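The structure is given below, and queries will be raised subsequently.
A single protein chain has been removed from this complex, and every other one stays in its place.
This part shows chain A:
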Amino acid sequence: MGCSSSLPDRSSRRLSGLGNPESNGVPDAKNLRVKLVLLGDSGVGKSCIVLRFVRGQFDPTSKVTIGASFLSQTIALQDSTTVKFEIWDTAGQERYAALAPLYYRGAAVAVIVYDITSPESFNKAQYWVKELQKHGSPDIVLALVGNKADLHENREVPVQDGMDYAEKNGMFFIETSAKTADNINQLFEEIGKRLPRTPPS
């Protein structure tokens, strides 16, 4: 486990006023703070991934996200830097699609999730990649995640397809299972390693 225990929000430095801590620039290069957004079709498991990562839990009852949820989690990397992820877990429901810019604006990382048993969700993931390439921050770190890897007997999106698409678009790729916790921490550690170490000026 590469995760340090979660720091409760309240113990962190308070952000005051309307100031929006969207800039990844933190004074200390050893203690990064990044805004991360999860995008993808409804039901692919975005919330389950986040709750597995932040709380170590998996709740199989589906709780469709409304608008977006905000959670944070800090991890320590091998090189003794810490990364505090401020995570926007967005709603995949169609009616919220137009709001996505609200949540990905200024994000340093976007995690685009699909369900390996659903080709439609893979298509939707490609839609999000294109949208972020057009409208996201220029230096945004993109990750493509094929979730529900535990359901391999129902797999409809071959690993190779995900890998190829990610490579073509300069993305980091991983298959995960929020249910079994497989690759969940690895996903966030790998993202942490790929973050630019010097805050953009």
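Operating definition for what follows: a residue touches a chain if its C-beta (ideal position, glycine included) is under 8 Å from a C-beta of that chain, and two chains touch if they have at least 3 such contacts; residues count from 1.
Throughout what follows, contacts and distances are computed from a predicted model.
Peer 1: The chain that is not shown, which UniProt protein name from "Trm112p-domain-containing protein", "DNA-directed RNA polymerase III subunit RPC6", "Vacuolar fusion protein MON1 homolog" or "tRNA (guanine-N(7)-)-methyltransferase" does it carry?
Peer 2: "Vacuolar fusion protein MON1 homolog"
Peer 1: Of A:L77, A:L151, A:A181 or A:L195, which sits in contact with the chain we cannot see?
Peer 2: Final answer for the missing-chain contact: A:L151.
Peer 1: Kindly note down the residues of chain A that lie in touch with the hidden chain.
Peer 2: 9-10, 14-21, 42-43, 47, 51, 60-71, 89, 91, 93-96, 99, 102, 117, 148, 151, 154, 179
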